[in-house]
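Encoded as structure tokens, here's the structure I'll be asking about.
Moving on, here comes chain A:
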Amino acid sequence: MIFETAFWLPIGIMAPLLAALCTFLAPQRMSPLVTMIGAGITFVAVGFLSASLVRNGPARHTVGGWGAPLGIDLAVDGLAALMLMLTAVVGAAVALYAYGYFNFSGHGEETKRRYASFWPLWLFLWSALNALFLSRDVFNLYVTLELVSFAAVALTALAGKPDVLRAAMRYLLVSLVGSLFYLMGVAYLYGEFGVLDIDQLKKTVTATPSLAAAAALMTVGLMMKTALFPLHFWLPPAHANAIAPVSALLSALVVKGSFYILLRAWLEIFYPLSHTGAPYLLTGLGGAAILWGSLQAIRQVRLKLLIAYSTVAQIGYLFLLTPLLFVKEQSPIALSGIVCFILAHAGAKAAAFLSAGAIQLVTGDDRISSLRGLMQMQPLAVVAFGAAGVSLAALPPSGGFIAKWFMLHAALAHGDRLVAAIIVVGGLLAAIYVMRVVAPLFRQPDDAVLHRLTLAPKTMTLTALGLAVLALLLSFAGIPVMEMLSIGAVGILGIE
Partner candidate 1 sequence: MQDRDFNRALQADDDTRLTQSRLLVLALATALVAGLAAAAITFPDDFGRLAPLALDSLPRSGVLNPVTAVLLNYRGYDTLLEVVVLLLAIVGVWAIAPTPRIWFKTPDTPVLATFVRLLLPLMMVVAGYMLWLGADEPGGAFQGGAVLGGVGVLWAAAVVWLPRAGRPFWLRLLLGAGVAAFVIAAVGLLFLRGNLLQYPPEQAKTVILVIESAAMFSIGATLAMLFIGGYPRREEAK
Partner candidate 2 sequence: MMVVVWFDVTLVIILLVCGWLALTTPNLLRAVMLFIAFGLLVALAWVRLQAPDVALAEAAVGSGLTGALLLSTLSAMQRASQKRRSRMEAMQQSTKEEYDAG
């Protein structure tokens, strides 16, 4: 039993959940310890799950023993396993960083109390994300979506200032409306096809008006949560005003959760509609997101807003290749490109936010103009930001580069020159906004700045650097990712 893949499936959900419960029940000062133990168990579970997936192939777990369509099934394939691993790695790094961050900046009774909630909230978020990646039931996905939004909104609000509370409120409202759109889509799917399990749906769906309505509802709802242009308005204030570890979690992982559902929904449920204009519409919005987000990022005065607008832009890439997912020859490459992009962006963006947080602690303010000369004072954070920038701008060697290489390959093979052009232009614009930050870092510092020299703890800068290096190392991950995605690929490419 212990050696079966199916056994490890729910452990990845239950371990962080149990840890979250323990951090809630135990005295607050024990939270970091409990979190580390929970994280350790989850790591082992995800590791076993992935290893056993590679050896034994995809697996299902029938919760309650009923099995679909009456019960709820969990399933793991290559795509799900990659997302689980991503969450584990980025999440653990961010938790380590958060420990340093709170020790360094969590002063005052009120602030301490608020920051103490980070641990249970983060563990709940982790559990919810893992549940989301593994669930095969469209209604169960709704519940996991709500769990993710609640945790994300509460984490955003931890900063406690009026601006961030407003941002959190807007985020919560958009998230809830997005969930309700999604749930209405679930109602339409059940009304028309009478099942909730994705594999059952895959077998029964036909291109009917109800399927189109469900597709429209779910796509719009998940677009809101993923912050695809023009529904991105809530993202920059929320991601920029949250505390650094939270910004990293939101940008690296949370928006990817809703995108993951959207990707699966189109590949496995809405595929009969692939010949309609909808996938091209998503491509158009993706392209607009890249251009608009990059231009906004270039205009920003505040560092974290710049990084947040960069997220708006980078989300565009996830949608750029939607039509190609349904073209048999290009589908595997396009999918590999998208997934590589998710991984690389998560690493790079988390590193960018984390190093920005470390820099902000040193300079005490968030304006790009006050970054002068930080290379001398905070070299590790600066190098981390620079390395993350390399991946964001998709320069070789980096995960961003390999992802865009896949994307370009698929787009050109299909003759989509415009898409290819947007990919290239987007990279150039990213290079510009990264340079806007990096250039002043290497200038001579003002003497006045040197006087208030405080160093961010090594735990913070080193974790940021670690994630950035990981984003660079992902340049070797192209082929492994492709191979991983081929495990259970029938589950993904249900068009046969």
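Candidate selection criterion: all candidates are chains of the complex that A comes from, given by their letters.
Remarks
As a convention for this text, contacts are C-beta pairs under 8 Å (C-beta built on N, C-alpha and C of every residue); 3 or more make two chains touch, one makes a residue touch a chain; residues count from 1.
Keep in mind the model is a prediction, meaning the values are calculated, not measured.
One candidate from 1 or 2 touches chain A in this complex, that being 1. Chain A meets candidate 1 in the complex at residues 1, 7, 10-11, 14, 17-18, 21, 24-25, 61-66, 69-72, 110, 113-114, 117, 120-121, 124, 127-128, 131, 137, 139-140, 143-144, 146-147, 150-151, 153-154, 157-158, 165, 168, 184, 188, 190-192, 194-196, 208-210, 212-213, 216-217.
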